[in-house]
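Let me begin by handing over the structure; questions about it come next.
Take a look at chain A:
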Amino acid sequence: MEFANTLIDWLRPDWFLNLVVISDDYNRGRYLAGLWMTVKLSVLSIFFSLIIGILGAAVQGAPSRALRVLVGAFVAFFRNTPPLVQLYFFYFAIGTVLRITGENGLPQPLVSNFGWAVIALSLFAGALNVEIFRAGVEAVPRSTVEAAEALGYTRLQIYRDIVLPLAIRISLPALGTNLVNLVKTTTLAYAIAVPELLYISAQIWSEDLNVREMMNVLLVSYVGLVAILVWVLHRWEKTLRIPGYGE
Partner candidate 1 sequence: MTWTPDQPIVSLKDVRKSFGTVEVLSGITLDVMKGEVICIIGPSGSGKSTLIRCINALNDIQAGSITVEGLEVNDPKLDKLSLRKKVGMVFQQYNLFPHKTVLQNVMMAPIKVLRQNRAEVEERARALIAKVRLNGKEDAYPGELSGGQQQRVAIARSLAMNPDVMLFDEVTAALDPETVKEVLTTIKDLAAEGMTCILVTHEMGFAREIADCVYFTDRGVIVESGPPATFFDNAQDPRTQQFLSQIL
Partner candidate 2 sequence: MTMRPNAPVRGHMPVLLPMRIRADALPMADRMFNVWTAAALVLALAAVLIAPAFAQDAAPEKRSIIAILLEWTPTLAGGFGFNVLISILSMAIGTILGVGLGVLQVSPIRPIRSVAWLITQFFRNSPWLVLLFYCILLIPFQIEIFGTKIPFPGWIKAVIGLSLPVMAYMSEYMRGAILSIPTGQWESAESLGFSRGQIMTGIILPQTVKRVLPSWMNLYAVLTMATPLVSIIGVSDVMALTRAALSAEGRVDLLIPMYLYILSWFFIYCYPISAVTRLLERKYSVKL
């Protein structure tokens, strides 16, 4: 306990390392709140983007040409435009238009900035996921699908029970890369004042003038978050691994 106290003393502002995030309770609290916000953004966006990806890949195989074109346009739009501009578009352009009258009679935004951030990130990553899952779905051999048809499966059953499990395994590496990028892309929410990690850190360093230390803490935090995600994906891949498949 004595040692811990000395360590914390050592990290106080007047010493050469200005690590207020560890030494000062208030700042530490803020930093952890920002970290939690980043985690929330990441988890929600990952979740929704996966759903969008799976649905989109399913529609891509649909017989209706109009649907395929629609999904194709959706993916092309989100893949070839900057995510920051997409975010601004949702928050400033659509968000300003989409207002409802609040309780006090003044117009209020329908969706908060956190909400728009999740929507924008989910759509962006979701569009990329559609591509990834589609490639995975198409990598499932046609003969396997035909065998299922011959056994009497319906299209939905084939997709759910045979194609999807195989496609997910095939897509895992690319999917992992995409999800890691998603965690890094949550920093865009800074631009619309969502109090995530980067935003909070900027507040801290503008108050305490310890940019260098905060930067390093920030980078270590993100590397840590990414490492956790990679570990989770690795465990998921291990549980899904089929012996002798794809070697």
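Candidate entries met the following condition: all candidates are chains of the complex that A comes from, given by their letters.
Keep this in mind: a residue touches a chain if its C-beta (ideal position, glycine included) is under 8 Å from a C-beta of that chain, and two chains touch if they have at least 3 such contacts; residues count from 1.
Predicted model, so just to flag it, every value in this text is computed and none were measured.
*Asks:* All of 1 or 2 sit in the same complex as chain A; which one actually touches it?
*Replies:* Candidate 2 is the one in contact with chain A.
*Asks:* Quick check: in the complex, which residue numbers of chain A touch candidate 2?
*Replies:* So the residues of chain A in touch with candidate 2 come to 60, 65, 68-70, 72-73, 75-77, 79-86, 88-89, 92-94, 96-97, 131-132, 134-135, 138-139, 172-174, 176-177, 180, 184-188, 190-191, 198, 202, 211-212, 215, 218-219, 222-223, 226-227, 230, 233-234, 237, 241, 247.
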